[in-house]
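Omission of a single protein chain aside, the complex is shown with its protein chains in their original locations.
Labels A and B are assigned to the chains in the order they are written; within every chain, residues are numbered from 1.
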Amino acid sequence: MNAVVLNKVSAFYGRVQALRNVSFQAPEGEITIVLGPNGAGKSSLLRAITGLLKLREGKVLFRDREIGRLDTHEIILNGIALVPENRQIFAPFTVRENLEMGSLPLVKQNRRDEIPSQLKLVLELFPLLRHRLQEPAWTLSGGMQQMLAIGRALMSNPSVLLLDEPSLGLAPMVIQEIYAVMKRLNNGGLTIVMVEQNVANVLNLATNVYLMDTGEIVVHEIGKDLDLENILEVYLAKKDVNKTRAHRKEEGMLKN
Amino acid sequence: MGAPGRNKFLYWGFMVCGAAGAILFPSILTNEYYVHLANMVGISIILTLSLNLVFGFAGQISVGHAGFYAIGAYVFSNAVVTWGIPFFLSVLIALLACATVGLLIGLPTLRLKGFYLAMATLAFGVVVFVTASQWREFTGGAMGFLGIPRPTVLGYKLATERSYYYLILFSVVIVFWIIHNLRNSDVGRSMVAVRDSESAAGSLGINATKYKLMAFVFASVFAGLAGALYASLARYVSPNNFTLTLSFVILAMVILGGLGSNLGAVLGGMIMVLLPESTHLLGKFHLMVYSLLLILVVIFAPHGLMGLVHKLAPRTAHILMPRQNHGPAFLQESQAILNAPEREVRSFLEVRTLSKFFGGLTALYDVSFSVAHGSITGIIGPNGAGKTTLFNIITGVFPPSQGKVVFRDDPISGLKTHMISHKGIIRTFQSVNLFPDLTVHENVLIGTHRHYTSGVLEAILRLPSLSRKQALAQQITEEVLDITGLNDVRDQLCRNLPFGKQRIVETARALAARPQLILLDEPAAGLASWEKESLKRTLLRIRDLFGITIILIDHSVHFVTDICQHIIVLDSGQLIAQGSPKEIQESSVVQEAYLGKLV
Partner (left out) sequence: MFNQLVVSGLTIGSIYALIALGFSITFTSTKILNFAHGEMVMLGALLGVTFFSVLQLPYLVAMALIMVLVATIAILFERLVLHPIMSRGGHTHNLIISTLAAAFFISNAAELLWGKDDLYARPPFGNEPIAFLGANFIPQSFLVFAVTILFLFATWFFYEKTMMGRSFRAVAINREAASLMSINVKRVMMLTLGLSGVLAAVSGFAFSPITNANAFIGMPLGVKGFAAALIGGLTSSRGSVAGGFLLGFFEVFCSGYISSGYKDALAFTALLLVLFLKPAGLFVSSRGISE
């Protein structure tokens, strides 16, 4: 079963086409990675899922339910959380207040009783935050801000977590820590979709990989033994994208 | 060019009829009241035309325009009554006073935009109003200023409304003529360019400060003229003639008529006087009606009445605006510019130990490289590598923290954008930075500014030198449109074009500036594959035909390796590799930067 599906989605920023006829599936309970150079449409993919980017054509489905026409604040209530690019934490708020904001979806659905356990989970995953609860978020380092952003997203107890380049600007140690957290959450059943630019980082995480370029999906690899050479060569333009192969594979996926 | 013959006939026919009507008008109508109305219409038209100049053309919103109207009126009145200065000299003094105040208000407001500019101009309007009410010695305070005389022209005193009408008619015609000529020259186009995109205008060598100030000063002078004319017409002025409400009504009428259109301003001026007259039931409600109308126009018909005319009857609109008549082509001269020999230089572009720090962030660190004349160089690197910062420094958007940029043996780091543009470096932007409300043709034509700048006097008086410049500029524009394959869309408004075409227009516009060096910031971003192929071909043609050196940034390694001879790779602000496409593809350093260390 697929947690999130995009079906032939096209989307524009003004006159610029950000997504061209994109079909994408994020299987339930798995980690899906989306790779690609800047401007490839990776962020746009996540924004289309969360309603920050309006669709011109196509559908977005969450567990077979169409969410493409809804407003962002309504989509979130379905159990989707996004950690945006550059974290976008509420800088003047304290760490605790940021996490509180993250729990709003639970408040709106009368699930306040779940909040304490979520907070406990977040502080367990990111113990460094525990000591900084009363401090304004802008005083945190980049790495801690990223942890806060992820923690904030987790406060709503989502079933799908989307992350937009979480490793951007972070030290390798911190990146490894965050990825370890991702692994742990996924083991607990959380579906994760992660957008990254730096390929090497995500290699041992993913079981489902997409490579995008110019708003299109150009490569889709699935399973434990990913053909990374293929991805590398496409990325560096050493090899022309064999689109028919990618599309054939996609078709194969859809039949499943 | 359409059908110029037919256009011109109808156009001149319309003009002759209009002129005849205007001149015979007072003699035909027996009721002097209508002549009075016509006089008020004339004065209002001057007001709306002047506001349209500063707001419609130059994009500077002015919510206190009645302030200049007041200054013109009071300075004139004092000059002619209190100081006994002859009538027309008094008018001149009033105009000078307005110009000075326009400059004084224009200068500090240059940095302000949008809401802040609106507030500042509103405050200005109110300050003038309060001063007019309080400064009894100069303005007569709330009681007003009495006893303003009518002029004597050629021995004949313009004592009646009828006779004064001709003075107003003359003034309106002069003002319209001046503004019309300004608009249809490089001066007017530069103002519009500044309105639509200051950054793009700067990149083409247009000095935004100069043109904004020019617009302000012209607008204040014309409003002051209206003030002087009104003072003599009514023979009495009081602060109630110069309220904030009036400023608002002038603004409303300009927008109603069609912001950015001279004819729209004329319409607006007419409506301003005639609407309350024709519907007496408006009476107490007139402000409410104006406000409501204005809100509806802003939401549903933002280009006002002229916008609707354009939509519903495009041919009529074209009749009213004749095509530009360009003089004979001066072929020899244009060839000279195109084939100017390259003077011997040691290196074309050199970047030396360039660093840029933003507070604690290092955007660029110790970057050095040189670019050979006539080459196509690519700059690539992961997100946040500093590529656009590099471009910004080269084109003068901000200076480097350390190091320098040398262009053809000329150090250019630290110079302002429009000055660097004049040296021959033109750039395009990551997000399309066209002038959206202008046609493709006009956008490209504005690109020629740096070679064919015209002065104000030249523009107003339509001197022969202007025609010559326009012809040359036009010629280059035609050539560029041809090379880039844009002829089929030349008359379309840029905001209506598909994205791929917009990108090409931007490149075309940069080309029209006849640069020696063109910097393209992500020219292929967002293009479909066939559009990318088209762009590649165009760039190669540019290089081959004109010997223009190209530097481009792009994220698609594909695109860059296809077209560039030399590639520079940045990562986290540092230059990590440079070389031929093959070298870069094989380089493990580059691989690591993009893909991370593979386990």
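Just so we're on the same page, contacts are C-beta pairs under 8 Å (C-beta built on N, C-alpha and C of every residue); 3 or more make two chains touch, one makes a residue touch a chain.
This structure is a prediction, so every number in the text was calculated from the model and none was measured.
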| item | value |
| --- | --- |
| Chains shown that the absent chain touches, full complex | A, B |
| Contact with the hidden chain (one of B:288, B:313, B:457 or B:589) | B:288 |
| Contacting the left-out chain in the complete assembly, out of A:37, A:84 or A:215 | A:84 |
| Omitted-chain contact residue, chosen from B:22, B:81 or B:119 | B:119 |
| Which of A:57, A:100 or A:114 contacts the chain that the document leaves out | A:100 |
| Residues of chain B (touch criterion as defined above) contacting the omitted chain | 61, 63, 108-109, 111-116, 118-120, 122-124, 126-127, 130-131, 133-134, 244-245, 248, 251-252, 255, 284-285, 287-288, 290-292, 294-295, 298-299, 302 |
| Positions on chain A where the hidden chain makes contact | 50, 52, 71-74, 76-77, 81-82, 84, 88-93, 97, 100-102, 104-105, 107-108, 152-153, 156 |
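We take it that only the chains that are shown with their structure count from here on.
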| item | value |
| --- | --- |
| Where chain A and chain B are represented by their mean Cα positions, the distance between them in whole Å | 43 |
| Residue numbers on chain B that touch chain A, as the complex places them | 382-384, 432, 497-499, 502, 522, 525-529, 555-558, 561, 585, 590-591, 594-599 |
| Footprint of chain B on chain A - complex, ascending | 14-18, 20, 37-40, 165, 168-169, 197-201, 203-204, 213-215, 228, 232, 235-238 |
